[in-house]
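Supplied in structure tokens, the structure appears directly below.
Here the complex is missing a single protein chain, while all its other protein chains stay put.
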Amino acid sequence: MWSDFFTVSVFVATLASGIRLATPFLLAALGEAVGQRSGVLNLGVEGVMLIGAFAAYFTKLKTESTVLAVLVALGVGAVMGLIYAFVTVIMQAAQGISGIGIYLFGLGFTDLLFQKQVGTPQPIPKLAKVEIPLLSDIPWIGEIFFQHNLLVYLAFLLVPVAWFMINKTTFGLNIRAVGETPEAADTLGVSVNLTRTFTIVIGNTMAGLAGAALALEVGIFQQNLTAGQGFIAIALVYFGAWRPVGVMSGALLFGIVSATVLTLKTLGIVEGAASSLLAMAPAILTIVVLVVVSRRIAAPAALTRPFDRAAS
Amino acid sequence: MTTTEAVHEDAPSDPDSGGVGGSFAFAAVKPLAGLVVPVCAVAAALAVGSVMLLALGTNPLRGYAALIDGAFGGWDALADTSIKAMPLLLVGVGICIAFRAGVINIGGEGQIIAGAILSTSLALTIPDTPRIILVPLVLIAGAVGGGIWGTIPGALKAYAGVSEILATIMMNIIAAQFLSFLLQDLLIEEGAIKIQQTERVDANSHLPLLPGGTRLHLGVLIAILVAVLGYLLLFRTSLGMRLRSVGHNPHASKYAGMAVNRSIVQAMAFSGACAGVAGAILVFGSESHRLIGEGGASAFTQSAGFNGIVAALFGALHPLWTIPASFFFGGMLTGGIQLQQELQVPAALIVALNGVVVIFVVGSLKLRTRVNRWVERHEGAPVQPHKDVVDGGVMSGVE
Partner (left out) sequence: MRIRTTPKTAVALVAGLALVAGACGSDDDSSDSADDAEEAVDEAEETLDSVADEAEEAVDTAVDDTEEATENSAAEETDEAAGDGETIRVGIVAPSASNDLAFTQSMVDSVERVEAERDLEVAITDGTFVVEDAAAAIRGYAEDGFDLVIAHGSQYGGPLEEIAPDFPEVSFAWGTSVDTFGLDNVYAYTTNADLGGYVNGVMAAQLTESDVIGVVGPVEVGDAKLYVDGFSNGVAATNPDVTVNVNYIESFSDVALASEAATSLVANGADILTGTAQMVVGATGVATESGLPWFGTQSNQTPLGEDIVVASQVYHWEIVLNQMLDSLEGGTLGGETYTLTFENGGLEMEYNDAFELDEAVRASADEAVAGLTDGSLTTGVTE
């Protein structure tokens, strides 16, 4: 049995599967990381993912256009971002509870819409795989990395983009300044609230995209489709210590361990109740790895603190 | 009287700091003016709900009548609402303790499950114990189970630098899977068709029903008692003062010689214990008197681990204010069932509506302070800019 597991083809398939599973986490967590770098915690990722997932699913179902589906998901994500920005930046509401409000809204509202607008589960075509010319022909590597749908590539391409934006652009400098010392940033003429509004919209748009990636990957929608993925994404932001590459490592760890568990079950190596114990593995390993690696990087100092110029 | 003192106690001494307790602190105003904004916010949220109901082809008035009737219309409905509010309140009290100590506990789900597992295991192990002993014992077991499940992320945060947000989310997953494992193996009921549930626990462990002929059981009173104890702990003991101080300003507390790390672990232990008690009550006060995990862990926890956070924050992270807040959300959830049965409106609407209520009410707090300022100004009271600070944090940079 175990000999079945230690074969190249199984390894390759498992890693490819891990990358697919990591994609929604990665998209959502990258967006959340950008938001948190500017000092805004958004616990509503799960809700926005659900809204994005439903929007993409419904658009695809009605128009059969994938491009439109993704655009609509991005759009509703951005709108949710504007709402969240209005509530937490302009109205300066507590971020933790506002996010949970967004989560509850997304959970209930998409369930309601699905029941009333779709009703019975109707499949949509899954997003087609795009094999990257030449690269996808490389043995093993090609199958692991270069035979996925476009949103998978996009998610991983956004890692360097996010890194560049945060570390190498003026906007990124503003984000970090606003997240660490908003008062000082304000003195220097950086608009704290505008910067945060931007990062929130970016974060929510990414969450919407993560939802779309999920819905288009599984080709269906149902109540609570995300099943906790948005919360795991938030956890991964902490795992990655707010760094895009760290976040990506976390998403890959979680995704690949999940995929390995599935493979072990598929091959019959783990059976019965023990497979329940094994299903804990991604969660346990995430904690263990973090303890072992133990990078004590401080959170953005102004995380969750609204900025009120009158009070500073 | 405690309420009055509580209100007084709750005021952050330094509104400018990043204390967690400040999230709902407003400047003082005449009660009437102070209520205008939140009532308007709830009304606005209900207006959004009306639009949704209209879109579903339901008369909003009939919808809300059904909702309110289902939640508060008669003793049975009030009992159901109270039972629904129970886990929200217990988790909420735990949230008050953790958040005030600067620790974000999103692990209520896992802590409920851990409390339920330990208490159920105990009750199944010693079934023939007299009721007067067994009932307190299972509640304590619940507290211990939840406490352990809370202590782990607390210790991870304090001594290994693992964010409690990450740890509690992961601990939820672990608890849910562990429950599923136990209900396939060690704890599953013997039966012709295997169902993921334990044996019925012994009658001696059942929480007694309160007189009055409703489903109301002792668990609801225990929840309220825990809320009072939580209040006393936070505001009447030196331990509570230390916890709040650590949450308020960890660095200053450290310089003042307080054991910050130990406080974090203690806060999470208490927080988890409260949720664990909810887990025990969900078993021993339930209709079924057993732990049922069929269909997923949230079928058992009722998502109280999350909804309790909402209740606590609505209650201004104050254990006593969390009581009415829990009953409000408990009522929404109970009324939602009636709404569905009577008008065939999906209960999902209520989940969405709860979200809208949360967003509108927390979103309007700033507006409220502006109204307050306006009132103060027009009454000639000195304007105190510092009081405007509505701290958004549910945590400060404790890391």
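In order of appearance the chains are A and B, and numbering begins at 1 in each one.
Everything below uses one rule, namely that a contact is a pair of C-beta atoms (placed from the backbone, for glycine too) under 8 Å apart; a residue touches a chain by one contact, two chains touch by 3 or more.
Fair warning: this is a prediction, and the values are worked out from it, not measured in the lab.
Shown chains touched by the missing chain in the whole complex: A, B.
When the missing chain is restored to the complex, the residue among A:A13, A:I132 or A:L285 that touches it is A:A13. Mapped onto chain A, the interface with the missing chain covers residues 4, 9-10, 13-14, 16-17, 20-21, 24, 111, 115, 119-123, 125-126, 214, 217-220, 222-225, 227, 229, 258-259, 262-263, 265-268, 272-273, 275-276, 279. The missing chain lies against chain B, touching residues 3-4, 6-8, 10-12, 24-31, 34-35, 38-39, 41-42, 65, 68-69, 71-78, 80, 83, 177, 180, 183-184, 188, 191-197, 200, 215, 282, 286-290, 292, 294-296, 298-300, 302, 314-316, 318, 321, 323-325, 327-328, 331, 334, 337-338, 340-342, 344, 346-348, 361, 387.
The criterion applied here is as follows: only the chains that are shown with their structure count from here on.
Centre-to-centre, using mean CA coordinates, chain A is 27 Å away from chain B. Those residues of chain A that touch chain B in the shared complex are 41, 43, 47, 83, 86-88, 91-98, 100-109, 111-112, 115-116, 223, 228, 231-232, 234-236, 238-239, 272-274, 276-277, 279-280, 282-284, 286-287, 290-291, 294-296, 298-306, 308, 310-311. The residues of chain B lying in touch with chain A in their complex are 16, 18, 23-24, 52, 56, 99, 104, 106, 156, 160-163, 165-167, 169-174, 177-178, 180-181, 184-185, 306, 309-310, 313-314, 346, 348-359, 362-367, 385-386, 388-397, 399.
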